[in-house]
Structure formats: structure tokens, C-alpha cells
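Removed: one protein chain of the complex. Kept in place: all other protein chains.
Coming up: chain A.
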Amino acid sequence: MLKQYSFEKTAVQTFPDNVSLAMRTENLQVFYGANHAMHDADLGFPKNQITALIGASGSGKSTYLRSLNRMNDNIATVTGKIWYHGVDINEPNVNIYEIRRHIGMVFQRPNPFAKSIRENIVYALKANGFKGKAELEERVETSLKGAALWDEVKDSLDKSALALSGGQQQRLCIARSIAMEPDVLLLDEPCSALDPISTVKVEETLLELQKKYSIIIVTHNMQQAARVSSQCAFFHLGHVMEYTPTATMFSNPQIPATQDYISGSFG
């Protein structure tokens, strides 16, 4: 039997004006038909930091994340505002393709294209009109280095991406996203299909990447949230219950729901 927690009592931080935010949502609600999957999410994401979204399955954290780059279009109804560079990108007339180039995404299961490693990275670039053989080659190298995969694959760029291990595939997916040079990188449980060693590699990659990108990561794994993130939001049944600096959340949770979830006496 799941404990009942009041959705009235939440502890969601807001940031002062001098903290520059990569993006911010205001009253974000998500509906799957009649199912109200996400209520009133008001979250801001500081630039060049890793923000972790934690919570049990069905808490709405992935739903929320997928709304940020409009991946829920045609799947769910998303209302409210998503502020990005002073523009509400939840407006219907926004160019979603442009948005997704600025807000990249990595998924739960590694999903490299059934192409060569090089093609995985350059395909979307070429499709978006990025030209020049030398420039493309350079982009391949920098993005693979960014994802800490270059040393492992530099001699086999023309081999199939599907021949890589799961962890390598996931880092290739990260490389593919950062090759578009986005601002924000959304990661939806990127390590849940990986073994511990691959997980460590991905986490090290993320810590390095936050120097250039603002990262929002959904994770089931609280240790992972504690290891990599600086801000942490706890989701429960479609509500954001608590949003604080990660250190605060894990040492001094503000509300009972968070406390129970973190200590494992949840539900």
C-alpha cells in the first residue's frame, strides 16, 4: 500500500535573477488523454550544471523530460510554458526541428542508427545542411572525444555502430547528440541498460560535458543522482515534490515524501 503524501506540501526552489538558466518551465502540465500525468511543474535549470530528476516509475519524470524538447508532440497534450532563451517553445508555431537541434536527447536504450559509427554522427549534420568533408571529419572527432569514445573507435569509424558494446553505443548516442552542438542535453535514464563499468564511464563523460552543456538527467538510481548532479528534483505521482541542491536533498530532505524515498522506506 502506497503511503499518501500531501501534494500541497512541496519544497521547490526558485533561482534568483543573477543565476542564468538554460531553460525553465512554468505551470507545465501533461495529459495522456484523460490521464493527468504531470501537474504544475515549475522548474528552472541552471546553465552548465547537471540537474537530476528522480522518482519512482510512473512519477512523471520521463514524461516531463520528453516535453522539454517537444518529443511528446502527437503523444500527449502539454500545456504551460517552456522558456528557452526568452521564447516559449511550447507554442504551436515554434519550429520543433530547430528546437531539437538546440535541446538534444539521449534515450534509455542505446539507439544508434544501423549505420557506420561515422555515419551515425554525420547523418543528421548533413541532413541539416552542414557541409564540408574536413569540417564533418572534425565534428566526428570532437564529438567522439567529448563522449570519451574516440580512443576506442578511432580506427574503426566505418564499422557498424551496432557492433559496439552497450556502453559504447550509449556514448555514441551522446556523441551524436553533442555533434549538433546543442545547448541543453536531456538524458532519459541513460545508464539503466548498462553494466556498472559502462555506467561509470558515462557518468565521467557527463561530469566533463557539463562544462559546455546544461544537462538534465532522469535516473532511477539515487547514487547516480548523488554522484553527478548539482540540483535534484524529486517527482511523485505526477507532482514535483521537492527541488533543491543535490547535497541538501540527500543530507537534509525538506518533506516526508522525499525523506522516505531517499531512505528506501517509500510506499
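By our rule, a residue touches a chain if its C-beta (ideal position, glycine included) is under 8 Å from a C-beta of that chain, and two chains touch if they have at least 3 such contacts; residues count from 1.
In this text, contacts and distances are computed from a predicted model.
The complex includes a chain that is not drawn, and of the options "cyclic-guanylate-specific phosphodiesterase", "Phosphate transport system permease protein PstA", "Ubiquinol oxidase subunit 1" or "Carbon monoxide dehydrogenase" the UniProt name matching it is "Phosphate transport system permease protein PstA". When the full complex is taken into account, the listed residue touching the unshown chain is A:109, out of A:24, A:81, A:109 or A:220.
Among A:173, A:206 or A:257, the one in contact with the hidden chain is A:173.
When the whole complex is considered, the residue among A:11, A:162, A:222 or A:237 that touches the unshown chain is A:162. Residues 69, 71, 97-101, 104-105, 107, 109, 111-116, 119, 123-124, 127-128, 158-163, 173, 176-177, 180 are the ones on chain A that touch the missing chain.
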